[in-house]
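Note that this complex is displayed minus one protein chain, with the remaining chains in position.
Moving on, here comes subunit A:
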């Protein structure tokens, strides 16, 4: 049994950023990593994936992007290298190849017992930084997929070569779903995209990257406690964006232009037939209206005087078929693969602390877990602000949470979020 002040679970961007913040405060800690630094970036990503955020927004605390292409988008190996270089630069105390099997309240103290496949740790505080995308979310309708059809998720898909022969049904119109439908269609496959609620965004607007706008206007700084219905906001799909050299926009319109058949949300798969919602027209209408509100906000902000912007040009409203397909007979249409791009959720299967709600979601306030003092979470969707969803959000989140954690250790702060609100 090893005694340490803080255990950080996971050596991704969040865990490493927190490690640096603790080192700055001379707080003794270890970072436990089941694989190696940036493990999921090395193993759980499709081949062509790049970050949605430009490089200049993907810096870490004390480690700004210093490469030659600040407006570019890192590939997964580049993210892994970036995080690996960071771990070395900050000399993070990472224990690689150590899998956490349990985190539970300590029996004799106010702290936690962290059990791993390489011994146990006793700690006063634990930071869950194992990532927001540990498990691919599969909707219940996935149970109806007939045998003989290959089911992949956005975590197991690698490239069009990894698909079975025949057509492909991509489920979900998030960044992942839109990118995969785009890539698979470009590889010459027949692709049907089942689109539920989604977020439409142009890659660039008025000559600037969409993330430049969201940063400048303050969208990324909207806090979890300022957003109406934060639980819902945390479950909104990622925006339809792709990081590419040509900075192209991927959306329902571009996908249809590339031959993708766009249908409504999957309602059921039964007897080899996939049934789709008849509500597609409203789904795309909602996304168009929401995009218009966002761009109106950008334009209003730009009125305050911003140099070098081009004229506002809005995309046409999204057009879908007048009568989108409602049923797809998978065998008759020779669909060989279904790719589920239906979101992710964090894996807390090893968390033996009663802090999950009835849906298995961690109850936290901006990363502070009031029900279990000394327990923190980082790196999940909209943790403390919109920026938290992206790598660049770890800088501010780690600073604020480390400050709270240090106060907790010193007995200065109550174990509530109030101290950092």
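One rule holds for everything that comes next: a contact is a pair of C-beta atoms (placed from the backbone, for glycine too) under 8 Å apart; a residue touches a chain by one contact, two chains touch by 3 or more; residues count from 1.
Just so it is clear, contacts and distances are computed from a predicted model.
Trainee: Report the protein name recorded by UniProt for the chain absent from the figure; options are "tRNA modification GTPase MnmE", "PqqA peptide cyclase", "Osmotically inducible protein C" or "Sugar ABC transporter permease".
Mentor: "Osmotically inducible protein C"
Trainee: Among A:89, A:231 or A:257, which residue is in touch with the absent chain?
Mentor: The missing chain is touched by A:231.
Trainee: In the whole complex, not just what's shown, which of A:42, A:95 or A:268 touches the removed chain?
Mentor: Final answer for the missing-chain contact: A:268.
Trainee: Looking at A:109, A:159, A:282 or A:349, which residue reaches the missing chain?
Mentor: Of the candidates A:109, A:159, A:282 or A:349, A:282 is in touch with the missing chain.
Trainee: Check the options A:1, A:66 or A:323 and report the residue that touches the missing chain.
Mentor: With A:1, A:66 or A:323 as choices, the missing chain is touched by A:323.
Trainee: Touching the absent chain: which residues on subunit A qualify?
Mentor: Touch with the absent chain occurs at residues 197, 229, 231, 264-265, 267-268, 270, 275, 277-279, 282, 285-286, 289, 292-293, 323, 357-358.
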